[in-house]
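Complex shown without one protein chain; remaining protein chains in place.
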Amino acid sequence: MAIPPYTLGLLVAVAGLIIGFMAIVRERDDLHRILLTDLAEVLALVLIALVATDLAEALILPGLVVGISELMAVSEVYIAKEGLRKPPAKPAFRIEIMDSAPGILALILVAYGIVLSGFTGGVVAAVGAVFYFMCRDHAERFELIETVSGYAWAIWIGAFFIFMFLPGYWLFGVMMAGGAILLKVMAKMSLVGTMRGGSNV
Amino acid sequence: MFNLPTENIGGQELFVLEFGDIVNYFSPYTAALFAFALIFTALAIVSRPERQVDIAFGGDAYYAKEVDVDLLRFQRFMAIACGLATLGAMVSGDVFNFTLFASLVGITNIGIVAAYKNKHVLNAAFQYGIVAMLATVPLFGGAAIILASTGTLSMWELFADGVVVPIIAKAFLVIGVMGEGMAPFYVAKAEITRAQGAPFILMVHVSSLLLFLRVIEIVISM
Partner (left out) sequence: MKANQSIISRISAAVSRVENLTALYALFFVVVAVLGLVTLPSITYYDDQLYPKTIIPESSLNPYDRGGVPFETTPVKAQYPENSPYVGYVTTYLTPLSQWLADHTHHFGTTIVAHPGGIIDEILYNTRGLDTVVETSILFVAFGIASYLFRRDD
């Protein structure tokens, strides 16, 4: 008797879940628990992916984002709980090009990111922003990023209402959502590796 | 189409709110839960935080703790967001959308508790955060199994008689909501309520209770 592929996949995924959660039962260290939890979340995405339609692909995105954002919040709680706050350190190195290049390089990268738009565009633009922040004095940069992130959220809600109530203007809605995802990904990506107690924040 | 297939638990729909594939509905049951959530969200908006008082043992002296304005604003924001998420979850007509709202409730609850500086409270918030993260696994897993085995996520289709929803998917949904709302895990809550700021802490309990009532309705109707 042949096992249908879906059932086989489901069995493997649930077996993986059982193994993963058993590991969490046995783990005592808090940091390792965070890592194991992140691993277990991948298996939820596997369960969604088993559906194998365009809809499943579209559902993976929210699933992934929820996992990542909770991971971000919980690890920040972990840092606060353990008091792992390093004293402000000097930048690792200082060379002349870091004074002259940031402006123009960041501008080019951000402009190219806007041309690309969407996810990739956000990442490219974020590289520009990270580079700029890394080289320049970045006083109050988190407030700025928070503001940008808030605007992106508002634009996104606007796009949603266009789709729901003025569907005839769908192109406008797509462009707004594309622009908002650019801002959003850019804001989030610029945080990667920078959120660990530098100066002026 | 707009005729709620089951009348046993939720009653007939009173009002339908359609967003593309996601069709939210108000039945007497969900409308009642919605009204509760609305009242408590309004309370979170207007209320002022309580001020804890420490009494020095063996004397007349007591210390009133100062309320940190930043903390207050942050907590109020989280409490309102939690209320809005609960409102969304109460009337959601789509399983995946419901799981997303449940995750939003979970993360805002982490936010309400994590704002304190007390080490015990932070530790509880962290453990709670891990459970909330773990809970997204059964939530999304349950929704995915429902989608694969019935071909739909809309509760309007799932509540119909002919559709059989696998029992494991239902169990996953319930476990997931238990994790997000911490319904049976009062251990963490006892630790959490040690923190000051009563009206906002209240939101944690209200949202988890309402979320649990709602998932029971969904699971029974399916």
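Order as written gives the chain letters A and B; numbering starts at 1 within each chain.
Keep this in mind: contacts are C-beta pairs under 8 Å (C-beta built on N, C-alpha and C of every residue); 3 or more make two chains touch, one makes a residue touch a chain.
Keep in mind it's a predicted model, so treat the numbers as computed, not measured.
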item: Candidates B:32, B:168, B:202 or B:219 - the one touching the absent chain; value: B:168
item: Identified contact with the non-displayed chain, of B:90, B:130 or B:210; value: B:130
item: Sites on subunit B contacted by the missing partner chain, in the whole complex; value: 1, 18-23, 70, 74, 77-78, 81, 85, 88, 94, 96-97, 100-101, 103-104, 107-108, 110-111, 114-115, 117, 123-124, 127-128, 130-131, 134-135, 137-138, 145, 147-154, 157, 166-168, 171-172, 175, 179, 185, 187-188, 191
item: Contact set of subunit A toward the excluded chain (per top definition); value: 3-4, 6-7, 10-11, 14-15, 17-18, 21-22, 24-27, 33, 51-55, 57-59, 61-62, 65-66, 68-70, 72-73, 76-77, 79-80, 83, 85, 115-121, 142, 145-146, 149-150, 152-153, 156-157, 159-160, 163-164, 167-168, 170-171, 173-175, 177-178, 184, 187-188, 195, 197, 201
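Here is the rule we go by: only the chains that are shown with their structure count from here on.
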item: Residues on subunit B engaged by subunit A in the complex (per definition of touch); value: 19-20, 96, 100, 103, 106-107, 110-111, 114, 119, 122-123, 125-126, 129-130, 132-134, 136-141, 143-145, 147-148
item: Residue ranges of subunit A touching subunit B (in the complex, touch as defined); value: 6, 10, 13, 17, 21, 24, 30, 33-34, 37-38, 40-41, 43-45, 47-48, 50-51, 55-56, 59, 62-63, 66-67, 69-71, 73-74, 77-78, 80-81, 163-164
